[in-house]
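Below is one structure. I have some questions about it.
Note that one protein chain of the assembly has been removed; the remaining protein chains are unaltered in position.
Up next, subunit A:
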Amino acid sequence: MVEENRADKSFPHVDGGFNFENFKRNVSFMNSDSGIKGTMPKAWKTGTTIVGVVFDGGVALAADTRATGNVIVDKNCEKIHYIAPNIYCCGAGTAADTEMTVSSISILQEPLRDTHDTGQISSQLELLRLNTAKSSRVVTAMTMLKRHLFNYQGHVSAALVLGGVDATGPHLYTVYPHGSTDKLPYVTMGSGSLAAMSVFETSYKDNLTEQEAIDLVAEAIKAGIFNDLGSGSNVDVCIITKDKVDMKRNFITPNDQGPLRASISKPATFGYFPPGTTKVVSTDIETFATVTTDVEMLEA
């Protein structure tokens, strides 16, 4: 009887080939009471501008911070993900897909944790570092990502800008949802990629200095923020060099509503209602339970 309920019987482990573990989970989604019956829950897409540029001595990555469904669901989400101490990855497409694929921490709820792949990319890379006693290479992360995404035939909707500095120098790749990759000196992805690319095509040159690279990627993201409706809010920048990683979260905040909100005059007691504002008609106190703090010793 216990035999029949074992998890590994329901989800047989198969080596190689396509993995249909999620079939039962998908059926339960369709039949569940949350959402519309008979439809899959809709994934949040990030509608994004992400960019990367290689400069003299490193790689600069940048991203906007807006996540959209039918409205903006997150005004300040983080799109630059950690893969290795020297490798970071910007993600466009479905937020959960990019988060899941690269992160070492699962963001799914407990019951569904069993069904996801054995190890995310950053976990796999950490194990490899421990096994080989060498720092990770960008091409390794790129290969793992493309194998993972090709395996799902484009259904994992993650479009990534992968950049880092390893023992062989600075490298920058793009990885597409179907698993194809490009190796380029400057790249853009997401719905704002055309606006950002127009900045690169007019301003990129070889052997940029670090400061020029920062200015260039920030300009590219701002072009996405102000010309693409799917991108917005702030600019995050990440500079990776041989010696260190400089993660500048909210490097530029061109859409700060603080000053505007502060300029709206409200009465000093706005939102604060002192006791006695509402007239108390009667008071009735009932005791539901008595709580004691005695410690009861149990038998060992």
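Before moving on, here are some points about what is shown:
Just so it is clear, a contact is a pair of C-beta atoms (placed from the backbone, for glycine too) under 8 Å apart; a residue touches a chain by one contact, two chains touch by 3 or more; residues count from 1.
The criterion applied here is as follows: contacts and distances are computed from a predicted model.
Taken from the listed names "Proteasome subunit beta", "Sorting nexin", "Septin 9" or "Dynactin subunit 6", the protein name that UniProt assigns to the chain not shown is "Proteasome subunit beta". In the complete complex, the hidden chain is touched by one of A:22, A:123 or A:227, namely A:227.
The omitted chain makes contact with just one of the residues A:31, A:168 or A:277: A:168.
Contact with the undisplayed chain is limited, among A:84, A:125 or A:199, to A:199.
Considering the whole complex, the residue from A:73, A:128 or A:184 that touches the absent chain is A:184.
Within subunit A, the residues in touch with the undisplayed chain are 54, 137, 139, 142-143, 168-169, 171, 173, 180-185, 194-195, 197-199, 201-202, 204, 206, 219, 223, 226-227.
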